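Shown below is the structure under consideration.
Removed from the display is one protein chain of the complex; every other protein chain stays in position.
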Amino acid sequence: MPGDQPVLEAVDVGKEFPVHDRFGGSRAVRAVEHANLALYPGRITALVGESGSGKTTLARLLALFHPPTSGEIRLDGLPVTAATPRGEYHSAVQLVFQDPFAALNSLHRARYMLRRALQLHGRGGSRAEVERASLDLLRRVNLTPPERILDSFPHQLSGGQRQRLVIARALAVQPRVLLADEPISMLDVSIRLDVLNLLATLRDEQGLAMLYITHDIASARYLADTVHVMYAGQTVEGGPRDSVILQPKHPYTRLLLDSSPDPARSMADGADDPFAGVAEAGEPPNLADPPPGCRFHPRCPFAMDECRREFPARTTFADGGWAHCWLHRKGRTGELLADVAVS
Amino acid sequence: MIGGILRSAKVRFGLALFGFFVLVAVVGPWVTGSLWGVSATAIDYHHLHAAPSALHPFGTTGTGQDVLAQLVVGARGSVAVGLSSGILATVLAALVGVTAGFLGGRADQVLTVLTNLFITMPSFAVILIVAGYVQGASWLVIAFLIGIFEWPGGARYLRAQTLMLRNHDSTVAARMLGENRRRLIVAEVMPHLTGIISAMFLRAVVAGIFAEAALDFLGIGSADTISWGTMISVAQDQNAIVRGYWWWFAPPGLCIALIGTATALVNFGLDEITNPRLRTANPAAVRRFERAARRRARTVREVAA
Amino acid sequence: MSTTAQSTAPTGRRGRTLGPVLLDVRGLSVDYLTTHGPVRACADVSLTLRRGEILGVAGESGSGKSTLVTALTRLQRPPAVTAAGSVEYRPVEGEPVDLVTLSERRLRRLRWRDLAIVMQSAMDCLNPVMRLGAQFVDVIREHDRSMSTRAAKARTAELLRMVGIPAERAASYPHELSGGMRQRSLIALALACDPALVVMDEPTTAVDVVMQRQILAQLVALQQTLHFAIVFVTHDLSLLLELADRIAVMYAGRIVEIGSAYDIYRSPRHPYTEGLRTAFPPLRAPVRRMTGIPGAPPDLADLPPGCAFAPRCRYATDDCTTAVPALRPVGAQHVACVRTEEADDAR
Partner (left out) sequence: MSEALVTAGTAPGGARTGGRVTRRLVAGRLRYLLRRLGFYLFTGWAAITMNFVLPRFMPGDPGDALLRGMQRQTGQVPTPEQIAAVRTFYGDPTHNLLAQYGRYWWDLAHLRLGTSLSQYPTPVSHLVGDALPWTMVLVGATTLLAWVLGTLLGAYMGWKPGNRFDSVFAPVTTFVHAIPPFWLSLLALYVFGFVLGWFPLSGGYDPSVPFRLNNVWFLLSVLKYGALPAMTLIFIGFNGWLFSMRNVMVTTVSEDYVQLARAKGLSPTRVLLKYAARNALLPNVTGLALAIGGVIGGVLLTEIVFTYPGMGYLLFQALQQHDFPVMQAIFLLITLTALAANFIADSLYALLDPRTKERG
């Protein structure tokens, strides 16, 4: 039941943090800049980027942990301000944390966590009702046997079980938006897929709008409908997943794809050595002193003068994708896509 | 968690020792006074500065008072000052530290400067000078003075811990669920701090006992009450050392050392529980294994030769 | 053990000819001596490594892969102890030696000149109060006393340039370097004494995929010219499939399957390997619904009887719980599963 109106939106959001060094000095770090994102019911949007790209900051802005420095966040099309009641907002938007070991208070049983979540959002009722609702939540995230899980402390659960419990607790609120911040990166490889499948089920069956934050572009493609790519605090590209991943329209997305492990590519008959021809491509910038204009230009093989001066406006493509890149403004789209076709 | 702590032999032993002294302080004077009929102040003119004997198991003081009775009554004096100063210091530390850590911002800045101010001041010298002005103060005043200078280290530590807990994912998650500030502190943050605070309290009690003894020794404690400190002080004043009355000054010091060790043991045990690196290590098993390995290697060499 | 027989065709990827056997590990077991008795983190591991070969070790947390690394290099600290087995190292000249029983002094002479190591967290591996260059000179001169400090400094500059770090960075403290540079400098450091074997424990998990690819490309290029062998440990099987000549898959402290990267990719024989193979969604191939492996990795202190994977295995039968299956040849690789043939039929 995907809808057409975004539930939650970030419109040209920026965020600066003061960073203190050990000796009491402080500088502003521009963690996020020109960030745009829209989450629709029944759709998963992936936000892909390296560590330090600002993707977690963006999620935390959306979770209202801190206010954005510029731009605005809209819930159901209405801007969220300091006056917006937090309780109301958080009954619509919940966050799933990266580290399921840290996200659960080790001194509480699962029963307590679910009960509090239910009670705080008006789903309390009698003890039996709460118990029934809690068991139901656990079943929805495939935590079995729910009766035993309810009595467990976090340390008695495995990593995957804990992450399911975190998801169950978020669901207790009956949110419409779920922000999942690298929900599988701390889990063992063999159980990651099942957590992703759970998220997909929640999208399909309950029409949740979901943000899936990850550094693993392959998992983004597996789970998400839409993929956004973030680099050094700026959202540089977005669109339907196959548009972004099979036909990247930003040089950074291309670099990311070329760098990601892809056994299918290297195991194909007559394939080149996957490590042949990998060029030095530098490192992401220091966000306390980022390069002007497009922040990717120092690493970009196509960089031109414009890139150093100004952040490019969005170019939208026929396949529904968009990118912030001067190549498209300058009619050089062909150069980028030609290269992709070769690899 | 509590059960886990008690599983450590060190903690159990330390707590038992500590509990023993508190018990002595509470019921001891009554036992010696009413049951044995030995008074800490009564003077036995027939046995001045007598060495330990059946009549006076720990001997008598230079003025013929029973050392054991004094020790038991002194326990009450020392433990009373230790406990009250410990409670004061711990409450202050928790109030200042947790408040600063949880509220942050301006309140945190002010409280942090205050804490640092108290940390940098040489507390014992300050206690000394203040106690000097109010010489002959009651034990409660002494306890107050000690407690008021004993909190800042704990406050600093609790502030750091609270800050960490406040920003911990689990607290953030609870806040996102809509828990209010009071409940965040009481149900999410404080339960994690109970271990630290109890260890801190034990340390503060012992620090109080130490400080009280030292003040007594300098002659600025409360003159009218008997404590382990006054016992040592009086013994020193009356040249117990050069007259060889070891039974007079040795036991009270030993008591202080024992209660200090008890606290150290509890803290050790707590460390081992909170620090997994220390917990899983089994030094004895490792040593056994290494011995066996050396033996094996020797045999291998011998066989080869 | 017949693992040696399996690597008779000594050609690796990228058209490299592999040399003679360099390392022969037999029945290696590592215990953690805890207060509740010993916990076996690494059980009966046998493998061989040829000169110039890249052996990948894949496994999840608690699979014993990191323990294996420290045991191979004898860097484990109490309460971890090598309880059984041998690690035979065959130098170019001289007799083979067993690294497990070698005297501390003789082992020290082998270290870094013959076997070097790159550890996981680059930030923590460099001494924070020593300049980068000094940490190179330190080890270069330790193993070659005849070298002057000046020559050692020149060698340091050469090593740093080799991994793409400007030589003047030798004067920096570790905290002044970026994450990528620190990781590269650790690789350069590992190559300082031209070792025959470099053991790498998740050397790129702390850096991003772009940096990872660049570092690995550099590593592969260096290996082409310097011909050292690599034991590369990671949880990322898809990375190993691209990098390694052979791959050993570990589960609950044991090797459950070992074979060439190609065979592991094309026809994984152990149900666990098979599960791992399909646990990584494809980057470009059409997306289809995939499933992970049910359950969670076991607690090493409380292993299920028989095959540790049995409780999560969809092919498991009663046979699986009776005994720990031994590693035996199946197809082109070695597999520790009692019923691989039947499993093949089921597929």
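Chains: A, B and C, in written order; residue numbering restarts at 1 for each.
Rule of thumb we're sticking to: a residue touches a chain if its C-beta (ideal position, glycine included) is under 8 Å from a C-beta of that chain, and two chains touch if they have at least 3 such contacts.
None of these values were measured; they are calculated from a predicted model.
K.L.:
Looking at A:Ala103, A:Leu143 or A:Leu287, which makes contact with the chain not pictured?
P.N.:
A:Leu287
K.L.:
Where the complex has a chain not shown, which of C:Gly15, C:Gly94 or C:Pro128 is the residue touching it?
P.N.:
Per the contact definition at the top, the residue touching the missing chain is C:Pro128.
K.L.:
In the whole complex, not just what's shown, which of C:Lys65, C:Arg113, C:Arg312 or C:His334 touches the removed chain?
P.N.:
Going through C:Lys65, C:Arg113, C:Arg312 or C:His334 one by one, C:Arg113 is the residue touching the chain not shown.
K.L.:
Touching the left-out chain: which of C:Ser178, C:Thr205 or C:Gln224?
P.N.:
Checking each option in C:Ser178, C:Thr205 or C:Gln224, the one touching the absent chain turns out to be C:Ser178.
K.L.:
Hey, which subunit C residues sit against the chain that's not shown?
P.N.:
73, 75, 77-78, 107-113, 116-117, 119-121, 124-130, 138-139, 142-143, 164, 166, 168, 171-173, 175-181
K.L.:
Can you list where subunit B touches the absent chain?
P.N.:
Counting over the whole complex, subunit B touches the hidden chain at residues 113, 116-117, 120-122, 124-126, 128-130, 132-135, 206, 210, 213-214, 217-220, 232, 236, 241-242, 244, 246, 249-250, 252-253, 256-261, 263-265, 268, 277, 281, 283, 286-287.
Here is the rule we go by: only the chains that are shown with their structure count from here on.
K.L.:
Out of B-C and A-B, which chain pair has the most contact pairs?
P.N.:
A-B
K.L.:
Would you identify the chain whose Cα-based centre sits farthest away from the centre of subunit A?
P.N.:
B
K.L.:
Could you put a whole-Å number on the gap between the CA centroids of subunit A and subunit B?
P.N.:
50
K.L.:
Would you pick out the residues of subunit A that each touch at least 2 other chains?
P.N.:
If we look for residues of subunit A contacting two or more partner chains, we find none.
K.L.:
What are the residue numbers in subunit B that touch two or more other chains?
P.N.:
Nothing qualifies.
K.L.:
In their complex, what parts of subunit B are in touch with subunit A?
P.N.:
Residue list for subunit B touching subunit A: 1, 168-174, 176-179, 187-188, 191-192.
K.L.:
Okay, in this complex, where on subunit A does subunit C touch?
P.N.:
For this pair, the touching residues of subunit A are 50-51, 158-161, 188-194, 197, 215, 217-219, 221-222, 245-246, 255-267, 273-276, 278, 280-281, 283-284.
K.L.:
Which of the residues in subunit C come into contact with subunit B in the complex?
P.N.:
Against subunit B, the touching part of subunit C is residues 31-35, 38, 78-79, 81, 83, 101.
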